[in-house]
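Every protein chain except one is present and positioned as in the full complex.
Up next is chain A:
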Amino acid sequence: MAGVTLDKIVKCYGDIEVVHGIDLNVAEKEFVVLVGPSGCGKSTTLRMVAGLEEITDGTLTIDDRLVNNVSPKDRDVAMVFQNYALYPHLNVAENIAFGLRIRKVPKDEVTKQVAEVAEILGLTEYLERKPADLSGGQRQRVAMGRAIVRHPKVFLFDEPLSNLDAKLRTQMRAEIKRLHKRLGVTSIYVTHDQVEAMTLADRIVVMADGRIEQIGTPMDLFNHPKNIFVASFIGSPPMNQIEAEVETRGDKLFANFGDNSLELPALNELSGSDHGRKVTLGIRPEHIMTQADADTSSIGVELDLIETLGSEALLHTTVMDKPFVVKAETHGDIKHLENLNAFHFKPGMIKVFDRETGNVFDYPERLK
């Protein structure tokens, strides 16, 4: 088992720099998920760790060994590809055994290890089948089998579930989590799906435009997004944003937008002198209340649409001409939601971002 350290990693294609000096330390046995929109550099970063892309600048160490110029086969890492990349001319057993055969592992040992891996992944009865005769989920399991049979120091997953349907994706997600618990191998997982990131990761790395925006545990990212990008990327539905101006009334802070005024939490980084400062409010759909409480402030709304999810419903409206979504409990019926005309906010549930820099005010010291 081993850790992976990226120190100021840069990737350029010709004159174009696509990854701008990334620092990341993946601890031994840790499951780290790189998440971000398409083109943010997450797959490129993973491929640099794999050795499939050259590192333009910076250093990469695996298990305290500098591997910048080490070929993929000598890095002792295994990768699961988005499109499976199973050898179509080989059956399941041969696909899993491919890496061992290349490394001249004795035949008996190969047979034993393939059988073990097939057992773990529930592939025993499919060992003689060709990839074309397998379902999507089974193929993805074979791809994982091919990775784990070699007992590598690090697993790399490049969006392994994005070709599966929603139901299968949920199943496979759980299987990957279980597999990681069982094998305890350091893993780096790339996805653009924040749900996958939240459910799988010990720590999530949010990337945008070739830079790391924030690193933290799923709950840290959910509760304490460092900036508007992370706030809008993590969480489903995403955090609502309202552009507002700060108003100070005595020692209290308020945010004004349109005819509305919401009380803000007390913030060390915002004071009386910030009166009139332009900010963006971030409020999670699940933190908005449909009934008033003692310390809540409210805004009047007109609902456009109610999406029923079962135990919950998504209430759609617009605030300051921007979509605004609230997640409310249905308690088995949505009638009580249909006539809502106001939403209520507790100050502690509102995040305040500087509109100029996009950064949140009062980002917790322990996360810096």
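Miscellaneous remarks
Throughout what follows, a residue touches a chain if its C-beta (ideal position, glycine included) is under 8 Å from a C-beta of that chain, and two chains touch if they have at least 3 such contacts; residues count from 1.
FYI, contacts and distances are computed from a predicted model.
The listed options are "ABC transporter permease", "Mycofactocin maturase MftC", "C-type cytochrome" or "Chemotaxis protein CheA", and the UniProt record of the chain not shown names that protein "ABC transporter permease". Although one chain is not drawn, the whole complex shows that of A:Phe31, A:Tyr84 or A:Tyr126 it is A:Tyr84 that touches it. Looking at chain A, the residues touching the absent chain are 50-52, 71-73, 77-79, 81-90, 98-99, 102-103, 130-134, 136, 139, 146, 150, 163.
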